[in-house]
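A single protein chain has been omitted; all remaining protein chains appear in their positions.
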Amino acid sequence: MHEKTHNPLIHISKRSAMPWYTAWAIRGIALVAALVVCAIVSVIVTGEDPFQIYATIFEGSFGSSRKVWMLLQNIAILLCVALALTPAFKMRFWNLGGEGQMLVGGLATAACMILLAGKIPNWLLIVLMVAASILAGAIWGMIPAIFKAKWNTNETLFTLMMNYVATQLVAYFIILWEVPKGAGQIGIINQKTEAGWLPMLFGQKYMLNVLIVALICVAMYVYLKYSKHGYEISVVGESERTARYVGIKVGKVIIRTMLLSGALCGFAGMLLVGGTEHTLTTTITAGRGFTAVMVSWLAKFNPIWMVLTSFLIVFLSRGAGQIATNFGLSPSFADILTGVILFFIIGSEFFINYKLNFRKHEAKEG
Amino acid sequence: MENKTPAVKMRNITKVFAGKVVANDKVWLDIYRGEILALLGENGSGKTTLMNMLSGIYFPDEGTITIDGKDVVIRSPKDAFALGIGMIHQHFKLVDVLTAAENIVLGLEGKLDLKTAEREIREICDKYGFEVDPNQKIYDMSVSQKQTVEIVKVLYRGADILILDEPTAVLTPQETDKLFAVLRNMRESGKAIVIITHKMHEVEALSDRVAILRHGQFVGDMLTKNTNAQEMTNMMVGHAVTLNIDRPEPVDPKPRIIVEGLTVRSEDGIVKLDDVSFTANAGEILGIAGISGCGQKELLEAIAGLQPVEHGSIRYIEDNGEEEELLGKDPLAISNMGVSLSFVPEDRLGMGLVGNMDLADNMMLRSFRRGHSLFADRRFPRDLAQTVVEELDVSTPGISTPVRRLSGGNVQKVLVGREIASAPTVLLTAYAVRGLDINSSYTIYDLINRQKQAGVAVIYVGEDLDVLLELADRILVLCGGKVSGIVPGRGASKRDVGMMMTRLGGNGNA
Partner (left out) sequence: MFDFIGFIPRAVMQGTPLLFGSTGETLTEKSGNLNLGIPGTMYVGAICGVIGSFFYEQAAGANMNPVLGVAIPLLCSLLGSLLMGLLYCFLTVTLRANQNVTGLAMTTFGVGIGNFFGGSLIKLSGSEVPAIVLSNTSALFSRPLIGGNSWFAKLFLSYGFLAYAAIIIALIAAYVLKRTRKGLHLRAVGEDPKTADAAGVNVARYKYIATCLGSMIAGLGGLYYIMDYTSGIWSSDAFGDRGWLAIALVIFTIWRPNVGVLASFLFGGLYILHMYIPSGMNLAVKELYKMIPYVVTIIVLVISSMRNKRENQPPASLGIPYFREER
């Protein structure tokens, strides 16, 4: 209703809705544009022709069966964290504490592996690892949630800070358990006995990880879409007033959802420590707690789309890593390219949510 | 009052919203300096819209505005300020964590000199009798203090035509007296003042002249001393209009909800309901009349378990005569007691429904807890949505359309449809037909009547007296949070009810 003194050239208004295929077409265009920019950057840096660059990106993920498995296992872990964060995001609770929740989960796993190996049967050890990691992650996620529910403490900042508390906690235990003394690192845990290592499945080291995460993905989709809890989460996220009106206890939902979110992050930490790395470092998460925020957000918090977005991010960063290796560049090249692509996709959301009305010319859409 | 030329002349002002809702229809209005004009009218009569066009919030579709004899175009609040027009809205535009002085100078240019600003603010305060501490933070202030800051802000920026939109709605009687004293001082110093109100005693106590709007049209204006409350009420509510709404005789009414001594205070400490007692009968429609903000919202929310209550009791009587206390229970606890209470709140998309969810998911709000399964039953709400769409003739592309994309009438049908689907024993509705066209309104009346005939205790908060008079079996009139009276709906005169709305008891002694 706001009348302006002069009509600006471009008037921005909110779109009511856009069919999903148009929205994804816009994202697709953004992605293509991003890839072009990435290629230009790569060409400048490496001096190779662009098709060589794309071939290299492809090689990074599909160059060999080992690379394919690395791709899959990286997707699995990233997807697992993204899935973990999603219920919180749907509730409009910005859980930026995925890093910390993963780390404490990994810490609990490593603790079981180091302290209990050889003392109990391996299957029991693995069960304890799972339980301990879930518990640790859940506690880490629940702490900010309690304060959010009771005193509306800013959860973005709280969860962010919890990451670094977790990092230092891990650093402490690494020195406590370092092998050999004074090395400042733990090394591969139970290298000889492989106690607590998640078992190979069909002769593939990462098969179990991939299958478990696929299962979690479907389960999360069902949970959010069909369960009573999932429904409550959506209502709380959309409008706390409506939630109270129908008798949903908002605080309880916040705490319960963050328990779940933290628990799954902790479980992802277990997959990382028990399933792939078999060690514990303060940087073991490799920023996945943050990358997963983008994975989840890019997929509009839809678990099935997240398979795609996590594939995209892992594929690109491994491809960029391959460029770096092949052309003798710093591995950080991957971060730059990933950043560029993210900026394009993040920016493209604007054109999905808003409409540009050009006043001077014929009305057309941006 | 000697004859003067008006400071503001508004001529033939017309404003149409969304191409169909006519908020103002060829309105004429004159505003004089040194005079307090009361702009009187029922809810939705177009008072605020008219003044928003003077203050640059809206732009009139037709008509002219003249200030001191010059034709002007007011396109933005800035333009209005340049012409010396300042409006104090019902929702204050103040930044909470800043002080009064900081808010008053916000947006101005030049070097920040709070010391000088404070001095000037104090001068304004002394001149007119305001009490403002320039260094007090807004969040520390009572509503009346915030309002004072808004008025001082407008004066500080040099306004000499002041518009106050229902300034007393949020004030205690003592605060109101203080405000009136200040407004009189401003009148003495030659300012033109418009106060939007629908409270008769304020018009009488404060204004020099009164202008009355009804349904967006200008009914007339006159000097306050030449008229009386009865005449103004008649002009405001108009003659009773026959709407031909059905009113079946209640079948076997018996007490369902007994409210006793209910007192509610808002977060700001203002008494919203004061010792309210009444009985709502099963099989009857109890209409609640009152000017807006008289405690209707608090009353319904208290019964629904959404409003903290200071004291009183709300008892629910089962069919077998057993009594249960509803007070102190939240909506979930109330429904767990087996009390089927439905509530159609005033804020449809902010409370009753989730705008971004589709019809089926909105139906689920009430039903999702059913059963012991981990999963919510999706069939039932989908079927219900389908039924509601068909039976209430909801115009929608389908049941998977987000409700925010529906028109107001269809949104309301979805909400009412859901609320009555749970076979309630108590149905609370707030402004159930606000913003709806005639056909949708009659659909809603019909639905409510059917609930009544099914033995539901209906509490219907309405703003249109004509509707209340034809629909309700009994009418409870609220005035300033108190029960002004309860009259039978049949045979009640619109005049009497109108008087009770503006004055406790409706008699001449306020």
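First chain written, first letter: the chains are A and B, and each begins at residue 1.
We take it that contacts are C-beta pairs under 8 Å (C-beta built on N, C-alpha and C of every residue); 3 or more make two chains touch, one makes a residue touch a chain.
None of the values given here were measured: they were computed from a predicted structure.
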- [ ] Pick out which of A:43, A:171, A:250 or A:308 touches the chain that's been left out of the picture.
- [x] A:171
Open item on the list: Looking at the full complex, which residue from A:59, A:194 or A:335 touches the chain that isn't shown here?
Closed with: A:335
- [ ] Please give every residue of chain A in contact with the chain that is not shown.
- [x] 2, 12-14, 94, 96, 147, 151-154, 156-158, 160-165, 167-169, 171-176, 287, 290-291, 293-294, 297, 328-330, 332-336, 338-340, 342-343, 346-347, 349-350, 353-354
Task: Residue ranges of chain B at the interface with the undisplayed chain - done: 77-78, 93-98, 102, 105-112, 137, 139
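We adopt the following convention: only the chains that are shown with their structure count from here on.
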- [ ] Please report how many Å separate the Cα centroid of chain A from that of chain B, as a whole number.
- [x] 47
Task: Of all residues in chain B, those that touch chain A in their complex - done: 56-59, 75-76, 78-79, 304-306, 330-335, 343, 345, 347, 350-357, 361, 364-366, 368-369, 373-376, 378, 402, 405
- [ ] Quick one: which bits of chain A touch chain B in the complex? Just the residue numbers, please.
- [x] 1-5, 16-17, 226-229, 231-232, 234-235, 238-239, 241-242, 244-249
